[in-house]
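The complex appears here without one of its protein chains, the remainder shown in place.
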Amino acid sequence: MNTLQICLWGLQIGAIYGLIALAFVLVYKATKVINFAQGSIVMLTIYLCHAVISLGTFPIWAGLLLSAGVAIGLGLAINRLFMHPLVGQPLIAPVMVTIALLGLIQGLCIMVWGDIGGCRNFDPLGISAGALHIGQIVLLKPHTLGFIVTLVLFGLCALFFKYAKLGLGMRATAEDHQVAKVLGVPVMFVFAAVWALATLISLVAGFILGSMNGLELGIWQIGIKAIAVAIIGGLDSIPGALIAGLMVGVLEQLAGAYIDPYIGGGLMDVFPLIIMCIIIYFRPYGLFGLERIERV
Amino acid sequence: MLAINNIEVKYSDIILVLRGVSLEVPDEEIVSLMGNNGAGKTTTLKAISGMLATELGKVTEGSIMFNGKRIENGDAEVTVGLGIAQVMEGRRTLEHLTVEENLRVGGYKVSGDAKKNLERVYGYFPRLRDVRNSTAGYCSGGEQQMLVIGRGLMARPTLMLLDEPSLGLAPLLVEEIFGILKSINQGAKTALLLVEQNALAALSLANYGYVMENGRVVLDGAAEKLKNNEDIKEFYLGLNEVGKRKSYREVKHYRRRKRWLG
Amino acid sequence: MGLPCGTFNAEYREDMAILRTRTHWGLAIAAIVLLFTLPSYLSNTWLIVANFIGIWIVAALGLSLLTGYCGQISLGQAGFMAAGAFSCAALVNYGGLSYWPALIVAAFFTGGIGLIFGIPSLRVKGFYLAIITLAAHFIILFVILHIPALQGTMGLNIAPPHIGSVTFDSHHNFFYLIMGVVIIMTIITKNIVRTKPGRAFIAIRDNDLAAEMMGVDVFRYKLIAFFICAVYAGLAGGLMLGYITHAHIDEYPFMDSVWCLGFLIVGGLGSVAGTIMGVVFLRVFSQLTYMYLAPLATLLMPAGMGTAGFGIGPFTYGLIIILFLIFEPRGLYHRWEIFKSWYRLWPFAY
Partner (left out) sequence: MERGKLLDNSNKIKLHADDIDLTFGGVRALMGVSLEIREGEILALIGPNGAGKTCMINCIDGFYRPQKGRIYFEDKEITHLAPHKIAEMGISRTFQNLALYTGMSTLENLMAARHAKLKYGTLKGAIYFGWAHNEEIEHRKRVEDIIDLLDLEPMRKKPVGALPYGQRKKVELGRALALEPRLLLLDEPMAGMNVEEKEDMARYILDVHDMQGTTILLVEHDMGLVMDIAERIVALDFGQKIAEGSPAEIKEDEKVLAAYLGKPKEG
């Protein structure tokens, strides 16, 4: 394998990390809640999508649309059931809730879809096995699709935040809850919208992950990497999430290709975390994050 | 237009901040609210705008009427829609948004032509037009103050609550901003409730003034009258005549011991 | 803290004691007697549950010092336990030490690892730090997996520990060992909490800037908290090794780190008694879930679908923690305090 090929794959994988990190960053920016359950939410949305599609009596696009609706409903439900009751509590409470949600959702998935060691096929678009050959370089179809979708979604996000009224409201909320409220931005509605958007993005990411490798109950672990990516990017920076995602993807693939053979494999799983630890030590607010001034 | 009737405000159900405050803001007038740190001026404004809830505060007694509607313990988002805009203390711009985006957020509740609304604000603050595309956080203090006032104006309020607009600004800038406030009051027919430490500046602008201390209104009157009132000086500088008040040095030790025994 | 009616302290010495009245002493002794006769009432199943409770109490007490008292959220306690278990096993297998010295050395070795992951606390705060500890969990497991001597996926075995002719190879014997350790560690924790380091921890938790300006070397005490937390985890890991005579990374999944934090939430952050209550409550609950709820859930699931029996555990755990966070964020300990304050005034409950 040549380095260019590895880098391209890294970019494609990294785009998915970036996409999940985007969901994570959106929630963090608007609500200041670090969503540890992000990985679990990706897993749940995609299992739900699988369940919806498996009903199988309607065309694929309807299935996807329905799953999107389910995902949005999930986001709204999380916000209403678990986040809303904690308004006014110290920040640690909702964050702890997301940590507990991580387990709860996993448990739920195991209960409903668990079959030990099993991996379900998931390929509603029929692209899992496909590959594009460009000269020497081989690009797998789901990965390529994921890359493109990610770029499109980031682009849409950028437009949404720049021009849409709700987008502007979200940015205002992200900056300062009090100011946003005093200017008439419906902060609680923004919270709900952000969760819905995050679960929707989770669904897209999960859909691509599923098309890559099928469904299995370890998918949630990608959330850990996404958190690392979000932190590297600076937690409150949307472009940071994308850049950090791509960067981590490439570095991880390179590490997998060139270091793993010497140490017996598995480095790819922790490499983003190691990068994160190093970066966070030297730049506590990530690569693109905003430093805050402390006052007494 | 605005009538506060004997309100009491508590934070977290225990800390009593306002103990029976009453004040009035008539249509199209400028009213100034003065007093020391911690006197309860900002809390009064928050009680009006409905921002108390974000700090676990609550109006527990009394009422706040705005154009005949009770608005105490209301939701800030709704209050804005009624036509009350609060400009918070400390030039709280949305730092990473541009000046124009800041203004657009200010007009969140207003439907209709945003362009025209923006132009109107730029009319009052020509300086903001020049920096419309720069990031708000990098603007100078004076521009930021203009920005937050302009942002409040975007909601097309009939009553603006201004919290210490002169804080930390150089005297010349204060004069400029107060000049603009005057023209807003006259041009847009907006009533202003102005919280200020800078008493003389505030009184030169306002028609009427209230002085607060320890969560109460202790003095009020027409601006002209207050300006010449010796008490104002005392509130701000403790320049009272000797012998009028007991010195803090003379408070005897037994004063507290007495309480201890009793 | 109050005392029963009519009891007063005449000296600071009395005022500062944990057990202040004869009733307190009586209750404490009775509790210990009850604890040590427990094995004769418990079935084997529940004895195993009790032993795991003991091990987790040790780990949770450490986490309580770091998270509950010092305010540094850690999501890596199970990782540190793994480090303790494997280093202890390695010391026994390759270092020629017997179990007991190995246990002590391993605990302090784990403390050292904790220090390494505590260093970022100099610059990183709050949830950022929590995420570093989360990374710590995975990095530790990764390292363990890649040290050939630790046998990777196979794991390491040791012989059951013994003192003289007593071998701790039965649930029954091990119960006494674990409870002995739990009592010692509880007393040590209580002592740390009520003295200088404990107050420094709370000061850092409640207001780190003020603490720094009131003379607490914040970074140093954060490191001490990380060290102590990891020592407890190492000890718990070593005990786990002694109990199941086997060290394997599958024994220390990431979710256990999460549940360890859950013990604190359910019990009440920043309380030693609460920590113990949290562990007992959740572990007993999970056993009951496993015994009664799981078969029920399996029965209710449509045939051929899912593995309700396996999923119900984490599901209910997560649910309980969330319910506590929403409805009783101060945890079981707070309930206990309310109960106690009612008792204290009896019969003059006005």
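First chain written, first letter: the chains are A, B and C, and each begins at residue 1.
As a working rule, contacts are C-beta pairs under 8 Å (C-beta built on N, C-alpha and C of every residue); 3 or more make two chains touch, one makes a residue touch a chain.
Note that this is a predicted model, so its numbers are computed, not measured.
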Item checked: Options B:Ile48, B:Val121 or B:Ala199, residue touching the unrepresented chain -> B:Ala199
Notebook entry, point to check: Looking at the whole complex, which of C:Arg123, C:His146, C:His162 or C:Arg199 touches the chain that is not displayed?
Noted result: C:Arg199
Check: Of the listed residues B:Ala114, B:Leu167 or B:Ala223, which contacts the missing chain in the full complex?
Finding: B:Leu167
Next item on the list: Could you tell me which of C:Thr23, C:Thr37, C:Ser170 or C:Asn191 touches the chain that is not displayed?
Entry: C:Asn191
Check: Any idea which of C:Ala210, C:Leu299 or C:Ile338 touches the chain not displayed?
Finding: C:Ala210
Notebook entry, point to check: Residue-wise, where is subunit B in contact with the chain that is not depicted?
Noted result: 14-15, 36-38, 138, 141, 164, 166-168, 170-171, 174, 197-202, 204, 214, 233-234, 236-240, 245, 247-249, 251, 253, 255-256, 260
Note to self: Could you pull out which residues of subunit C are in touch with the chain that's been left out?
What the structure shows: 1-2, 12-13, 16, 188, 191-192, 194-200, 202-203, 205-207, 209-218, 224, 228, 270
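The rule is short, and it goes like this: only the chains that are shown with their structure count from here on.
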Notebook entry, point to check: Suppose subunit A is absent; how do the other chains partition by contact?
Noted result: B | C
Next item on the list: Name whichever of A-C and A-B has more C-beta pairs touching across its two chains.
Entry: A-C
Notebook entry, point to check: If every chain is reduced to the average of its C-alpha atoms, which one ends up farthest from subunit C?
Noted result: B
Check: By C-alpha centroids, what is the most central chain here?
Finding: A
Margin query: Could you work out how far the Cα centre of subunit B sits from that of subunit C, in whole Å?
Written below: 52
Next item on the list: Let me have the rounded angstrom distance from the C-alpha centre of subunit A over to the C-alpha centre of subunit B, please.
Entry: 43
Note to self: Just the number, please: Cα centre separation of subunit A and subunit C in whole Å.
What the structure shows: 32
Margin query: Which positions in subunit A are in touch with at least two other chains?
Written below: none
Checklist line | Residues of subunit C engaged with two or more neighbouring chains | finding: none
Checklist line | subunit A contact footprint on subunit B (complex, rising order) | finding: 49, 51, 54, 56, 76-77, 80-81, 85-86, 88, 92, 94-97, 101, 104-106, 108-109, 151-152, 155
Check: Inside the complex, what are the residues of subunit A that reach subunit C?
Finding: 34, 36, 82, 85-86, 89, 92-93, 95-97, 99-116, 224, 227-228, 231, 263-264, 266-267, 269-270, 273-274, 276-277, 280-281, 284, 294, 296
Next item on the list: Going by the contact rule at the top, pick out the subunit C residues touching subunit A in the complex.
Entry: 73, 75, 119-120, 123-125, 127-128, 130-132, 134-135, 138-139, 142, 145-146, 152, 209-210, 254-255, 258-259, 261-262, 265, 297, 301, 305-308, 310-319, 321-322, 325-326, 329
